[in-house]
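Shown here: the complex without one of its protein chains, the others still in place.
What follows is subunit A.
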Amino acid sequence: MKQGPKDKVAYKKMAQRHTPKKPVMANCIKAFLVGGMICLLGQFLQGFYIAYFGFNERSASNPTVATLVFIAVLLTGLGVYDRIGQWAGAGSAVPVTGFANAMSSAALEHRSEGYVLGVGGQMFKVAGPVIVFGTVAAFFVALIKQILTMLS
């Protein structure tokens, strides 16, 4: 079989013809629905903490996030979150619950290699980049804001 650059280009075209398209539109709608539902649940929890536990709108976000993280970790442990994730895609990956799932699934997975090198060492394997690039992005946003304030 010829494997030159031209053959590779021709083959990619041919393979693409047989490859089913990703259902982008359906995925977007599913992501919107599930992501929206998670946010709605968050909104409900926030209202609950404000009404019954004396939090204000700002401070209620802490117990709200903690509750959502708890639910996501529980669903991960019960083996349900990955099923939801396959259906919902970005809808369950983007909210804070997705982050909780990334951390807890890695922790569960590497439990067999012990607490230090397994759970401790591998827990950030999937979620680590989010923290790294979140911090980097925050730094640059803060830098730009500072420069703009100094200029004005």
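By our rule, contacts are C-beta pairs under 8 Å (C-beta built on N, C-alpha and C of every residue); 3 or more make two chains touch, one makes a residue touch a chain; residues count from 1.
We take it that contacts and distances are computed from a predicted model.
UniProt lists the omitted chain of the complex under the protein name "Stage V sporulation protein AD" (options: "Stage V sporulation protein AD", "ABC transporter permease", "Oligopeptide transport system substrate-binding protein" or "Biotin carboxyl carrier protein of acetyl-CoA carboxylase"). Checked against the full complex, the one of A:11, A:115 or A:139 touching the unshown chain is A:11. Contact with the chain not shown here comes from a single listed residue; of A:50, A:66, A:93 or A:130, that residue is A:93.
Listed for subunit A, the residues touching the missing chain in the whole complex are 1, 3, 7-8, 11-12, 14-15, 18-20, 22-23, 27, 76-77, 79, 81-86, 88-90, 92-93, 98, 101-102, 104-106, 108-110, 112, 125-126.
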